[in-house]
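Rather than the whole complex, this shows some of its chains in their spots.
Naming follows writing order (A, B and C), and every chain is counted from residue 1.
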Amino acid sequence: MASPILQARDIHKSYGYIRSLQDASLEVFPGEVVALIGDNGAGKSTLTKALSGVIRIDKGEILVDGKPVTFATPQDAREHGIETVYQDLALAVDLNPAENVYLGREIPRPGFLGKLGFMDRKAMQRETERRFRDLGVNLKDMRSAVANLSGGQRQGVAVARALIWAKRVVFMDEPTAALGVAQTRNVLNLIRRVRDQGVSVVLISHSMPDVLAVSDRIVVLRHGSTVARFQKGDAKSDDLVAAMTGSLQMEGAA
Amino acid sequence: GARAAAEEFGADVTVQAAKNYGPADQVPLLNSVLARSPDFIILDPTNRTSLVAPLMDVASQGVKVIAVDTTLDDTSMLTARIGTDNVEVGRQLARALAEQVGPEGGKVVMVGSSPGISTVDQRIQGFEEEIATIENIEFIGTQYAGNEVSQAQNMFSSLLSANPDLVGVASPSENPSMGVAGAIRNAGVSDTVSAAGVDASEAQIELLREGILDALVIQQPYEMGYQAVEAAVKVANGEEVAAESGTGAIIGTQTNIDDPEVSKYLYKGSCI
Amino acid sequence: MSTIESSKDNAEVNDPAARPQPSLLRRLLVDRPEMMIILALVIIAGFFVAVRPDAFLSGINIRNMSIEAGMMMFLAVGMTYVIITAGIDLSVGSLLVLSGVCAVLVMRMIGIDHPAAPWVGLLVALGCGTLWGLLNGFFVAVTRLSPLIVTLASMGIALGIARLLSGGVDITGVPRSVVNTIGIGRVMGIPVIFLIATAFAVLAGVILHRTRFGLHTFAIGSNPQAAERAGIKVRRHLVMVYAISGFCAGLAGYITLSRFASTTIAGHSMDNLRAITAVVLGGASLFGGVGTMFGTSVGVLIPVVLASGLVIVGLPSFWQEVAVGIVLLAAVLVDQWRRSSRSR
């Protein structure tokens, strides 16, 4: 197997007295879908945030292409081609989808005006519409504020935004939690397509069927530690549940 | 003025000003000052009635009270009172305005700040009484612009628009008169509209020199402060002082403002 | 953290026993939300006592501070309720004036020496305040306008009406008995105003923290939709909360009359911000759902002690404004520090 493009080693993170992560590890290889699973509070979102630069870790190492890096801000992670769909979506609901997609990386106007900070709204709108079409994300009104979209549509915007920008790795923290069966299937297809284009995906989900359907590898977190790893085909749903709840102790290996 | 006198007489003076000129702010301030147990309190009462009870309290503590400027409903607790009669100031204001307007007369108006401050209320009262007796002058009422200078300017501009034949305006305190001046300057009507005000801050005198304001009824705060401290020292030394003494007011105009007679009454820097 | 039965095995991570035990002092500061602000008050007062014990602790100063704090407390009580519902009431100062004017006018009408005059005046003041509060509440709750705008508008209207009614000048005509028993009255050396304010605040605090009405107030501020779904009549409750604030302003108006023996039309334009400051200093959040009456009463005391103490130590007038601002900022800063150390 190739060497991992993103690797987290022995990550520790505490909030006050609560140890959210202790000894969590994760590696992402090129062009694969890794599922990250675990019970509520296992630390999945915390690990995602740590690898997206949203929170700082207390201890441990993050390596990109084998080289240690520090992610002080989300910007740092993005510069390494890492994008994230957060569990709470992290959309600015008063802005429209295009503005959300380009937030923080607006297209400047050509020429001097662009230097002054003027944006090319038309280009941003056009590009967003094109990419949404490509991804099969179908909004009725591309110009109205995200606040006017339903939960499922917002989910779509957040997923699309991450997929548009991701160069190497996309984290998806429960991207299908609020979605119906058809929509969920659609997101799973998207994940496969993105993977086939060479971008790795880390999928977090509580739905074992979905996890089994789409992932190449499965990593299990429990109480903030990585307790098991499975290869595609090695794992049955019951094994996964056992690993998550602790009836199975540390048997899979990297 | 008070400070100068204090130096002269070797007294110890501390000055405190309330945030707003009104009894609601002045009474607590008075009480805090009292807690320092001074021998004398010199104050400018902001309300004829409201300060009676607190001052009774003060007097009963053995602290002697000297009131300046404004008077009270019940003066029994005062050791001395030094000041201008504000109703009289209002009358003087009316006469000064009438003089500036000249014999042809015409419409005049009053732009006040906020109602409920007795000094100002009395000036307005005096003005309204006196202006009614002056022939040829039609008084079209008092407008309150609040303490905001720009509001006074806005208000007087509108009054000018509504009454193009306006010939005079009076204002009973500094902020409205600054606003009125702004409006006059802006409309370029300083020749046709006469403006009279009360007090003589640096800014108002500047406006008087400029010819935008035409007359100022100048009280003598310096004198008042001086006399108050003087009276206090006298009482402390066991001398008699008159229960009531006035300092009078003087009319300043563009022509006499630089006379030494007048300029000695002007506010000297910070006096509060 | 996880939930529901199966979460038990999680305890290994989050078991309290496994946590490092925080020091007693730290626990006190962090768990009792009001501790920090009391600490700030103690420091401020301590400073003044140290510098001028004679003057600061003199009977007259203590009495004066207690009266001042009492007056502000009336408004702050109502404001506490309003702020807990995530609202704001800018009209309290104007309403205080309007209630006072109405009361005096009615008392004059029936004759200020008439034995019933004090009571009629009180009723008029309270009625006027409550009615106005109901109107505020109507606009906030039923038409769902921003409380800031509603009460800003009604602040101007109330003051305008007060001036119209009084002709713009302060009017006298407060029965002497009212001035003597309330305004300057004392019981065992304690100003009557302070006693009334204390009783009132305790009553309001008990209602806020012990009754259904109070609980519903917190629920509405916390999540109005959830409150609605829990069967609380949110609109009616909001109207009542603004009516309470109006009632408080009416009461404050009447007591202000007794204190100054006349209306005080000018001089209440900052009362609204002062009341809000007290409530926020006391730990309430402008986003609603949080606040205590005890905190408010401490929040009322800080500016009063500060204002009086600064005069006593002889700080020049203009410096006082600066000092008040700085201490205010410092007080909320320490409070903020406490909160962040709790949430960590």
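Points to keep in mind about this one:
Keep in mind that, in the parts below, a contact is a pair of C-beta atoms (placed from the backbone, for glycine too) under 8 Å apart; a residue touches a chain by one contact, two chains touch by 3 or more.
Everything numeric in this text was worked out from a predicted model, so none of it was measured.
Each chain type appears once in the view; in the entire file the copy numbers are A x2, B x1, C x2.
Operating definition for what follows: only the chains that are shown with their structure count from here on.
In this assembly, the C-alpha centroid of chain A lies 48 Å from the C-alpha centroid of chain C.
Chain B and chain C have CA centres that are 35 Å apart. Shown for chain C are the residues that touch two or more other chains, of which there are none. Residues of chain B found to touch two or more other chains are absent. Of all residues in chain C, only 52, 54-56, 58, 60-61, 63-64, 67-68, 163, 166, 168-170, 172, 179, 183-184, 256, 259-270, 304, 307-308, 311-312, 314, 316-317, 321 touch chain B in the complex they form. Put simply, chain B touches chain C in their complex at residues 14-17, 19-25, 27-29, 31-37, 46-50, 52-53, 57, 61, 73, 114-118, 121, 144, 272.
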